[in-house]
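One protein chain omitted, others in place.
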Amino acid sequence: MVRYVAQRVGQSILAIFLTVSTVFVLVRLAPGDPAAAYASPLATTAELDRIRAQFGLDKPLIQQYGIFVQDLFHGNLGTSFSFQASALDVVLSRMPYTIMLAVSAILFAAVVAIPAGVWMARHADTARELGANVAMIAGQSMPEFWSGIMLLTVFAVLVPVLPASGFTSWAGLVLPTVTVGILQIALISRLVRREMGAGFAAPYLTIARSRGIPERGLTWRYAMGNSAVPVVTALGTRFAAMLNGVVVVEVVFAWPGVGSLVVRALETRDYPLIQATVLVTAVLTVLVQLLIDLTYPLLDPRVRLGKAVAS
Amino acid sequence: MTLSPLAACAGPGSAPGVGAGSGAAAGSGITLALNRSLVSLDNKLNQFDAAVTVQRGVRQALTFIDPKLTVQHVLAERFELTAPTEWTVKLRDGVRYSDGSPVTVEDVATALRMYQKVPGSFLAGLFPEWPTVTPVDAATFKLVTKHPVPTLDYLMANILITPAAANKPEELQGGVGSGPYVVTAANRGTGEYTLQVNDKYWGPAPAIKTVQVRFLPEEANRVVALRSGEVDVIDAISPDAISQLSGLGDVEVQQVPSTRITQLFYNFRKPAGHPLADPRVREALSYAINGPALIKDVFADSVSPARGVVADTLTGAVQTGEYVYDPQKAKQMLDAAGVKDLKIKIIWETGEFANDTSVMEAVVEMLKAVGVQAELQQFQPGGDISKWRQGRGGDWDVLGNGYPGPTGLALTPLQGMFAGTKEKEATRDTYQGYVFPKIAALLEKASQETDKAVRESVLATAQKEIWNTWPCMWAFVPKTVIARRKRVENVLLSPTNSYELASVRLNG
Partner (left out) sequence: MTATTVGPADGSGSRDTAASPGRPSAVTAKDLARSAAVRRRKSARLKIWVGSVGVALVVLPVALANLLPIPGPDEQSLSLRRLPPLTGGHLFGTDQLGRDLLSRVLHGGQVSLTVGVLAIIVSGVIGLIAGAAAGFFGGWVDTVVSRLLEAQLSLPLLLMLLLVVALFGPSIPVITFVIAFAQWPEVARLTRSLVLVEREKPYVAAARVLGLHRVTTLLRHVLPNVVKQASLVILLLLAQAVLLESALSYLGAGPQRPFATWGRIIADGQDYITTSWWLVTLPGLVIVLLVVGVNLLGDGLRDRARRRKGPQTEGKVSRA
């Protein structure tokens, strides 16, 4: 177990390092000039050169990379150009909002999707299930920015009961959560329905039923127990993906998370900030994925870590 | 004033005295929503319009440009030109910072030094040269320059004064100011600030006790938030937002002509034989643009047609002519100049002015009507447009661009745009290659003329000369627009898109 975790962490560190390095090169290859974004539009060429020197952007790429890696090992991700503050601090000041939205959305999705999936599995192949299925497909088919704007129009403009943007009260969490949730519910409920369907069909369930165990117990204890691993995996993966930035939803609702920060960092070509965002989100994503793996033996005693991966 | 992730975690209610959401309506505070993130309350680097309002709430300068674009004294009690290259300034009695310490001459001297040292500062471009401080007594000093700077009282309105010991050659993230408010909570990452009244303020106490600043980049969010009362004042709103808000009972839209000019500026780096190097062609194309329709239909009358080469609100600006829509004349002039099948490329950056894409897409159709084929190239913010503007990215013909008038003086934008010289062009530091030595000389003369009447007549001549070179296909002066809840009163909006927080009142 310890060995497995160590191996996973080692692999992850390598993956993160490669990712951040790729981003390092990509942002510098992209057109656009951080100095021009930073300085006033009236700045002269000489002045822009001075700013570039100040940011260390006048050095050759390989040397910049060397400095970057060296700083990285000292836990220093550089100073954000546009915020004039530690890039890591800026990302960390925004991260709580993204985590809050991700947690709230995944909880919302799980609370709705799991019962819905079970319900669909129990009513398999009925008109009701077909209806629910089509509704889920519809949920999966809406662009998030569109459903977000629609919700905003209805609940903040036509019937102004919920705040439209940002986070100043808990009510502000509702619309973004629902917007993110719609898609997640659609995806997760259909997965639950598939897994539970397989569970209901398994011979051990027939045996359990023949022993007179009530349907409710059958559903939750036996069928669900068997579906736990794939469902938790799905929830975890979706959650990890959200940490990478629910970019579109954050933009629609002016949510002060890392997703909208990234869009802004790209617009100002704020290299350190882009790099810091990628690093922080990648680390979180990997951590969440590791945690999911570690829960497998708890959920399903047949799983032994290190062997479970081969599916 | 720290950037603490914990503060962010605290979430709602962390700002004392300010209710969230619609609750704000009942409190004694107001909430402002800005379209750009306020990353500090200093202006060494971040000089964008709306930030000025908040920055001035906390830090003050010697002078202030009022809504009529005249100079008012703030920390200075006296600010006078006592010799061609010398201004005498006396600090007001009893001016002090929020920690109780007095504002000193040394603070002014240090501030000027620090502003000079910041690379890329917006302000450096405004000062023809930096003045030096020569103390006279404890409260009086002289601002000395090598050449006459007759507009120094205007320029010094941009230099915010901070205690000398705490001032640094960078954007200050904390520290005290002499303004009517102090910062009690700040999250630079999210652009949220809470200001509370400064108990030790030297002037009359402001009516509003708490000001909450939020950052809502998308206009749709600002409009909806204002409608529902989540925020009290929004700025930088587009014509569409005006039409959406103007019918509402509890919202008031306030507009004044701004000091900005937005232009479809020609590329002056074209080789001699190119059609656009010919002023007749430049003039001809201007007749193709249906300005009145754009202003009425795309801008919903939230901009006014340009009548000169800079915004006519500015001190020293004169009217030099008007853009006329006459497609027939456009075709005739193009024929007369022997131009056939002209193809032009229009470039601009997203968000450079309100409804930018609508205007550009409309302009393409208008040019098509006179037989000119226009191609659009839109740059995303942060993209390469600065390289293109310098002529280093690719060839283009017309640039959609806005030019500010931050000092309230016509001279500043005139010099910035039209005083290009061969030397500046060598480093591509002219405005789109605009080099007319005669005009540059006139502007240089005006900038050093201490006699006001002479200065203005030289400036007027220069502006007429510029107009005759047809630098723009079309231009307009946008209005500075804010929208506010009706309970917020006495917002003295200035053409420079800022207002004094201290004079704002709440009704009920």
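By letter and in written order, the chains are A and B; residue numbering begins at 1 in each of them.
Note that a contact is a pair of C-beta atoms (placed from the backbone, for glycine too) under 8 Å apart; a residue touches a chain by one contact, two chains touch by 3 or more.
Predicted, not measured: the structure shown is a model, and the values here were computed from it.
Considering the full assembly, A:282 is the residue among A:101, A:282 or A:299 that touches the omitted chain.
Looking at A:137, A:161, A:207 or A:291, the residue that reaches the missing chain in the full complex is A:137. Residue-wise, the contact with the chain that is not shown comes from B:378, picked out of B:72, B:378 or B:421.
Listed residues A:5, A:99, A:174 or A:263: the one in touch with the omitted chain is A:263.
Across the entire complex, the residue among A:44, A:237 or A:295 in touch with the chain not shown is A:237. Panel shows chain A; residues 12, 15-16, 18-19, 23, 26-27, 29-32, 121-122, 124-126, 130, 133-134, 137-138, 140-146, 149-150, 152-153, 157, 183, 187, 191, 193-194, 196-198, 200-201, 234, 237-238, 240-241, 244-245, 247-248, 251, 262-263, 266, 274, 277-278, 281-282, 285-286, 289 of it touch the chain omitted from the view.
Seen across the whole complex, the unshown chain contacts chain B at 218-220, 223-224, 227, 238, 240-241, 243-244, 290, 293-294, 296-298, 350, 355, 357-358, 360-362, 364-365, 376-378, 380, 382-383.
The criterion applied here is as follows: only the chains that are shown with their structure count from here on.
We define each chain's centre as the mean of its Cα atoms; on that basis chain A and chain B are separated by 39 Å. Across the complex, chain A is touched by residues 3-5, 7-9, 11-12, 20-21, 23, 37, 39-40, 45, 47, 119-122, 124-125, 170-171, 173, 187-192, 214-218, 220-222, 224-225, 227-228, 230, 380-384, 386-387, 390, 393, 416, 424, 427-429 of chain B. On chain A, the positions that touch chain B within their shared complex are 31-33, 35-48, 50-51, 54, 82-86, 89-97, 100, 149, 152, 156-157, 160, 163-172, 251-254, 256, 260-261, 264, 266-269.
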